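All protein chains but one are shown in place.
For chain A:
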Amino acid sequence: MRIGVVTFPGSLDDVDAARAVRLAGGEVVPLWHADAELPAVDAVVLPGGFSYGDYLRAGAIAARQPLMRAVVDRAHAGMPVLGICNGFQVLCEAGLLPGALTRNSHLHFRNRDQALRVERADTAWTSSYAQGQTITVPVKNGEGRYVAADADLDRIEGEGRVVVRYAGGNPNGSSRDIAGVTSADGRVVGLMPHPEHAVEELTGPSVDGLGFFTSVLQGALSA
């Protein structure tokens, strides 16, 4: 299975996302933001980092790059897309996911090992987990505070669009402890924490993050 990993100017965790895809057994297809065409891939990962230096708003400029138009079109047709951290910000800016990510309530960049509760184990990216399972992956961001209007939050909750929620402390002031959300069809997932940094015992706090990548691979096999 071919999984594209996009590099924008300022992307940082693209190598990590690619490593996670490989460790999960997928084939990595490096994608360049300025290309208009999306090559033959089965899924796309938008990695973490500071695309365009977070200028204007985090993710705002990246969301308007040529490749993103193709990604949005394919996502509407059901292609799985995972946005991690800055990638989540890009997905919100691109209109694929609801809500927005704003400056952490305490105004500091925060990097820690974070417990998450898996709220949805039936999306394209979380089917390897059990509903209600607690996993530990790193969180690291300065603009990771998930916000939306109260009515929208009620709707997001009502539609079961929350994929992962912060457990054991909210690192950035996100509304209702929301760490990640999904599209209505469960194919597009965005989250602030970094599952790609928890794929090896040697370098991560756990290997709990690998499930995001094995989920999409298994989904493709059974489809």
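A few remarks follow.
Note that in this section a contact is a pair of C-beta atoms (placed from the backbone, for glycine too) under 8 Å apart; a residue touches a chain by one contact, two chains touch by 3 or more; residues count from 1.
Assume contacts and distances are computed from a predicted model.
Hidden chain, UniProt protein name from the list "Phosphoribosylformylglycinamidine synthase subunit PurL", "histidine kinase", "ABC transporter permease" or "Sporulation protein YlmC with PRC-barrel domain": "Phosphoribosylformylglycinamidine synthase subunit PurL".
Touching the chain that is not shown, out of A:Asp16, A:Asp42 or A:Asp208: A:Asp16 (per the contact rule at the top).
Counting the whole complex, the residues of chain A in touch with the unshown chain are 9-10, 12-13, 15-16, 19, 48-50, 52-55, 58, 86, 89, 101, 103, 105-112, 138, 140-144, 169, 173, 194, 196-197, 199-200, 202-204.
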